[in-house]
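Every protein chain of the complex appears in place save one, which is left out.
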Amino acid sequence: MSASSPSSEPILRVEHLTMRFGGLIAVNDLSFDVARGQITALIGPNGAGKTTVFNCITGFYKPTAGRMALFSGGVQTDHAVETVTNSPRSYRRTAKGAVFLLERLADSEIAARAKVARTFQNIRLFTGMTVLENLIVAQHNWLNRASGYSLLGIIGAPSFRKAEAQAVDLAVAWLDRIGLTGRADDPAGALPYGDQRRLEIARAMCTGPVLLCLDEPAAGLNPRESAELNELLLSIRDGNGTSILLIEHDMSVVMEISDHIVVLEYGTKISDGTPDHIRNDPKVIAAYLGVEDEEVGETEAELEK
Amino acid sequence: MANPKADAPREGDRQPVGISTALRDAGFLALFTLGLSFPILAFRTRQDLTQGLVLDPRWELVATVVAIAFFARLGWLVFGGTITQAATAAANAIGQSLEPVAKYKDWFRWAGLAVLIAYPFLAVAFTGASGALKWIDNFGIQILIYVMLGWGLNIVVGLAGLLDLGYVAFYAVGAYSTALLSTQFGFSFWICLPLAGIFAAFWGVLLGFPVLRLRGDYLAIVTLAFGEIIRLVLINWVELTNGAAGISGIPRPTFFGLPFNASDDGFAAFFGLQFTPLHRLFFLFYLILALAFLTNWVTIRMRRLPIGRAWEALREDEIACRSLGIDTVTTKLTAFAMGAMFGGFAGAFFAARLGFISPESFIFMESAVILSIVVLGGMGSQVGVAIAAVVMIGGTELLRELTWLKSVFGPQFDPTQYRMLLFGMAMVAMMVCRPRGLISNREPSIVLNEKRTIGGDLVKEGHG
Partner (left out) sequence: MDYFLQQLINGLTLGSVYGLIAIGYTMVYGIIGMINFAHGDVFMLSVFIALIIFLLISSLVGGLAIAVALILVLIFAMALTALWSWAIERIAYRPLRGSFRLAPLISAIGMSIFLINFVQLVQGPRNKSLPPILDGGFVIPVGDGNITLAYKQILIIVTTAVLLAAFWFVVQKTPLGRAQRACEQDRKMAALLGIDVDRTISLTFVMGAALAAVAGVLFMVQYGVVSFSDGFVPGIKAFTAAVLGGIGSLPGAVIGGLLIGLIEVFWSAYFSIDYKDVAAFSILAITLIFMPSGLLGKPDVEKV
């Protein structure tokens, strides 16, 4: 799969997503596509509702209204989507893969079945467990099956040992990629901040996702770490073929690696397109200029690049 | 692992205060103590012959208490710094002298095991056949029951981070299923034992299902409520449980069908031994030892399985678990069911050991004691829990032995009255001194290159 070829084939189609908290409308009738094999960025001023969109996609919030269809495997016909929507079920397997309606799935089902993984704005590692353990826990579902739901595991069956060795191999492969192999046996909470961010991404990748959702992955990183992050994300896109949806404030990350950008303001989409398009969209400039004075110069400078 | 905070100045390290300040401070504390003891300690209520209440003043007791408070405070203020320094130095010295010992950890483990296995024989050798009864029963078996209960609850609280204040309910389910199955249907202990575990696990799932989405203290309170409901039902459902009077005549466990009695087909006769009640005690001791080791073995194995890691991950961060596709409900229920199952085994043993059970044995205080053993031991640490059980249960049992105190305080002095009082004080003191328990470090469940122990400050305690 070539990264540079623009693909319009969506992996996730969000339609008319609305989320209300009491009287407050956090997300209002939002529709956008996340393209398969690409990096899509969701940007917007603080409080625009980006994290809410994320929480809806990953099932931590139940949206008030709207449809979020995830196509795993390959492109799906509208007919297939309509069939699931009209059925009481939450997913449908087709010849080319499956359609999942994320709004009908609970958080852990979205990760386990629809294969959408995520990271968190405030890093959520298992701090008291080692780096390696974090990556093994991420492979829980298939390992637990391999352990015969613990029955084979408790007697130390060879099949389980083999599966576990395989899981360790995958974990070590990811540790090599994020440069933390030497710290595999250290508690995750003892890592520096930047390493924790990368470890959280590796942990999410160990679940074998088709779509990776990153909530401000560059927050708190220094420029060198940001550059490393860019490389990592590009390698995930190109090497693993995982589509990425990310929320980010750091424009150097967004503009450099995104194939596609969606801009939110007050829960509504104000722009949608390639980085070049966004850079020149007067609505986007106005949104950023209008919100926070100290961000103005910064944002302008970023957009000029 | 060195704690950097330990070197920072603390309250105890402050400079000695001037004597007048110390006197004033101690005087204030004495006055305060007087206020606390004024009515409750100074007057003992007594029902007189006409059933009216009269007050017996006990000012000399109040005076003693106030004086102790005054001088203890004064002594602390004047010599406290020195005492703290000496204690810290002593603790460090002990810690350092233990460091080389740590290398022989495996050796110690096997030695400990050998002592445990030889314990009943040692008891007989040192205290004689009649003296050994007490040491095997009150100390050995009693402590091992709590070790097993502690280990069972440790799965729920220590590993999965779910705070369960009603654990005794599963102990009760195990005990009552054994009692009912054996007295009503004539099932033998060896059939009742697994059934008790299954019933308890079933109840664990049944009670766990609705409550597991609750977090923190709320879960604790609901489990407490369930524990109490089960006890109250046991008291009130007289037709089934015989109410508060309890169930008696529960058949004792047999040695593969050989009863422990003086009859011709009994254990002693079969092996050509002289009959003694010690045989049964020996048997019960090894039975509970085996059950406790089973609990320990299963827990250690489970920790290294995906489910065990998921329990610990759940304790660390439930939301992250859900984002990784871990079914938190099933994971929590497994922990609940496993913990309950071992509680049920322990209950079956309890019923068969005494031959009699009543709801009195399953009060909230039991849950509190088991939970405090888990927390005092250090959540998640198997060794810590065992040590805590020995210290707390053995310690309070030892108080029964302090009869020589009668010669100091007079014949009315009954040291057993102070058992639970001291137990409560010890719980507070140990929490204040070591809020994370005796052993707060965590051993990783899987190692790539080199095993490193994880400091307790990084390990989370769970929200549930």
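Per-chain numbering from 1; labels A and B assigned in written order.
Criterion: contacts are C-beta pairs under 8 Å (C-beta built on N, C-alpha and C of every residue); 3 or more make two chains touch, one makes a residue touch a chain.
Keep in mind it's a predicted model, so treat the numbers as computed, not measured.
K.L.:
Determine which one of B:Val375, B:Ile439 or B:Leu458 touches the chain that has been left out.
P.N.:
Answer from the full complex: B:Val375 touches the omitted chain.
K.L.:
If I consider the whole complex, including the chain that's not displayed, which of B:Phe275, B:Phe293 or B:Tyr418 touches that chain?
P.N.:
B:Tyr418
K.L.:
In terms of residues, what is the contact footprint of the unshown chain on chain B?
P.N.:
Listed in rising order, the touching residues are 32, 35-36, 38-41, 43-47, 51-55, 163, 210-211, 214, 216-218, 220-222, 224-226, 228-229, 232-233, 236, 319, 364-365, 368, 371-372, 375-376, 379, 417-418, 420-421, 423-428, 431-432, 435-436, 461.
Operating definition for what follows: only the chains that are shown with their structure count from here on.
K.L.:
Give, as an integer number of Å, the spacing between the C-alpha centres of chain B and chain A.
P.N.:
45
K.L.:
Which of the residues in chain B end up touching chain A in this complex?
P.N.:
298, 301-302, 305-307, 309-310, 312-313, 316-317, 319-328, 334, 442, 444-452, 454-455, 458-460
K.L.:
Would you tell me which residues of chain A are touching chain B in their complex?
P.N.:
Chain A residues touching chain B: 58, 60, 107-113, 117-120, 124-130, 132-133, 136-141, 143-144, 146-147, 149-150, 153-154, 164, 168, 172, 184-187, 189-190, 203-204, 207.
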